[in-house]
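One structure below.
All protein chains but one are shown in place.
Here is chain A:
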């Protein structure tokens, strides 16, 4: 076979491979929503994180605004310290409320941010003061049974 024809086919093959990687990134994966750009870090202390995992989304009004990057247990306050990376495009007031929510009945858990009315905005490294723990089914059932018993 002629050299040029072979070169042509190999070039086509390599190009097709590259294009399919690009398709995987853009169409199948989340490269479009990937913000390689700026982000800032927020912390939040939660009494109970339930099943929250690293890389879980941080949403506000249902829109993904960031991701959970780290979860640690604090020995000073004996609760969970959750580190979140928030896209710099989105700013939240100082009195923003962070709660751990579940998408759907059995879905994965995420952090929901509900903005307050403060004039000042949360900055890099700030701590969200108002947090709401994950709902734990056993505790809810326990409370329900306790209430029932109290009624009787």
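In this text, a residue touches a chain if its C-beta (ideal position, glycine included) is under 8 Å from a C-beta of that chain, and two chains touch if they have at least 3 such contacts; residues count from 1.
Operating definition for what follows: contacts and distances are computed from a predicted model.
Asks: The complex lacks one chain in this depiction; which UniProt name from "NADH-quinone oxidoreductase subunit J", "Beta-ketoacyl-ACP synthase", "Intermembrane phospholipid transport system permease protein MlaE" or "ATP-binding cassette domain-containing protein" does that chain carry?
Replies: The missing chain's protein name, per its UniProt entry, is "Intermembrane phospholipid transport system permease protein MlaE".
Asks: For the full complex, which residue in A:24, A:63, A:121 or A:141 touches the chain that was left out?
Replies: Candidates A:24, A:63, A:121 or A:141; residue touching the omitted chain: A:24.
Asks: For chain A, enumerate the residues touching the unshown chain of the complex.
Replies: The list for chain A reads 1, 3, 6-7, 9-10, 12-14, 16-18, 20-21, 23-25, 27-34, 53-55, 71.
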